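Every protein chain but one is kept in place in this view of the complex.
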Amino acid sequence: MGERTIIPFGPQHPVLPEPLHLDLILEDEKVVGAVPSIGFVHRGLEKLVEKRDFHEMVYVIERVCGICSFIHGQGYCQTVEGLMGIEIPERAKYLRTIWAELSRVHSHILWLGLMADAYGFESLFMHCWRVREKVLDIFEETTGGRVIFSVCRVGGVWKDIDNDTLKRIVTVLKDVEKEIKELSDVFIKDYTVQKRTRGVGVLTYQEAIDLGAVGPTLRGSGVPMDMRKLGYAAYGELDFEPIVEKDGDCYARTLVRVREVFQSLDLIYQAVNKIPDGEIATKVRGNPPAGEFISRLEQPRGQVIYYAKGNGTKYLDRFRVRTPTFANIAPLLKMLPGSDLADVPILALTIDPCISCTER
Amino acid sequence: MTGQTFKPVTAAEIVEKTKQYAKDGYRLIQIHCTKTPQEMFIIYTFEKIDLSCENLKMDVQVGDTVPSISGVFFGAVLYENEIHDLYGVNFSDLAVDFKGTFYETSVKQAFAQTGADNKE
Partner (left out) sequence: MSYLPKSPWLVHYDASSCNGCDIEVLACLTPLYDVERFGVLNIGNPKHADIFVVTGSVNEQNKSVIKNIYDQMADPKVVVAVGACATSGGVFRECYNVQGGVDKVIPVDVYVPGCAARPEAIIDGVVQALGVLEEKYKNMGKVAK
């Protein structure tokens, strides 16, 4: 047994785009324990609910995170609509679904790029991000923003996408699909990548459930849970099954994300075919009533939980976000012990950490 | 949508109730605290693999000590430390106790003061 060393990992670290801090306890090169400390990005934005009325709050909640911003806005609106008993128009539901799936596509491609960077596959990283720009162009065309969209509102959405544009989006996405197909072969078939990811950081089925893992981290361990199956927005009318891999290692988690890109693209094609014509927002009258509401949605990183408590005024009493990365920290702490120090960046990446989500 | 009921629970029962949920195949997905000028409570949410979910609601006060459920679900550690740092509720028998260093904020226990008076 070697001597124990504690290595601080982060907050400013070349492999991390974000300030995650871990104290890694090492015996020689093996990690035997890890202690996280967070708070570098804590803003306390849940507290802003006391100063911003429930319409304005959408824009604050969108900025919980710049990568999954759309689904944060959608989740907030859905929760407040639930609290107020508002039924939004069908077309708005489909539009939300399309934007949410586009978010998932761009987020997963972004992650694949970061993963490639962590392997040392610099050009693969560049290719992933090049392809991602096409998705961002769609966002810019339809919402006006590249990463923060502000297109959701309580009662529906602000902007419509006309049917011709929708058709054009599908053609662009078919291109994206072809390119991702080529790139994904590297993640799936490359010998070096498999060498680095197979059998690394295994999270078993039972551990994933007990530790509260969510999203691709959970599904990579063989648990078929996907919040979209709750049928919110238009998901109830679309045909899909949760994507599951059995092994629970880094490779399985990568594979889940690769396959989810294609699933999301397929969902967009389905939604474009089914989208009904009509209004995109209903009129919202009055304030959120006294009461509480919980909703669960699927972010690219996993399940996200929103809780809203109203009191009859235009200010909510409380709005709470439980973000996916927060839930995935406990599983990460389980995966780290036993791995090599050099594998830590890849391991930390496979939960797709989003620190600004976590700390809000 | 499922899971909109909030069953009352007391601090004395929480660990037993949690064990029961664990036995029934539920897992913990979140704990959070809410404080309004009128009331303060903690909500525990449990979820099953078929996506059904249930909530427990426990009334607390700032400064109270509540038994930790991190012995049953390790993931609870993070939520409980968060509530300790932001709301000033103490938890006994935490599996990992950060002793108030989990979040380092400029205002200690910021969420323990309700903002009814600082509304514009």
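Here the chain labels run A and B in written order, and each chain numbers its own residues starting at 1.
Assume contacts are C-beta pairs under 8 Å (C-beta built on N, C-alpha and C of every residue); 3 or more make two chains touch, one makes a residue touch a chain.
On a predicted model such as this, the values are computed, not experimentally measured, just so you know.
Considering the whole complex, the residue from A:I25, A:L48 or A:V244 that touches the absent chain is A:L48.
Of the listed residues A:H55, A:R146 or A:R168, the one in contact with the hidden chain in the full complex is A:R146. Residue A:R130 is the one among A:R4, A:K30, A:R130 or A:K246 that touches the chain not shown. Take chain A: the residues that touch the chain left off the picture are 11-15, 17-19, 39-45, 47-48, 51, 59-60, 63-67, 69, 110, 113, 125-127, 129-130, 133, 136, 145-148, 354-357, 359.
In the analysis below, only the chains that are shown with their structure count from here on.
Chain B meets chain A in the complex at residues 1-4, 6, 27-30, 32, 34-36, 43, 45, 47, 49, 51, 53, 55, 73-75, 77-78, 96, 98, 101-105, 110-111, 114-116, 118-120. By the touch criterion stated above, chain A contacts chain B in their complex at residues 35, 37-39, 42, 44, 46-47, 50-51, 82, 209-212, 214, 223-225, 227, 229-230, 232, 292-296, 303, 305, 307, 309, 311, 315, 317-318, 320, 322, 326-327, 329-330, 359.
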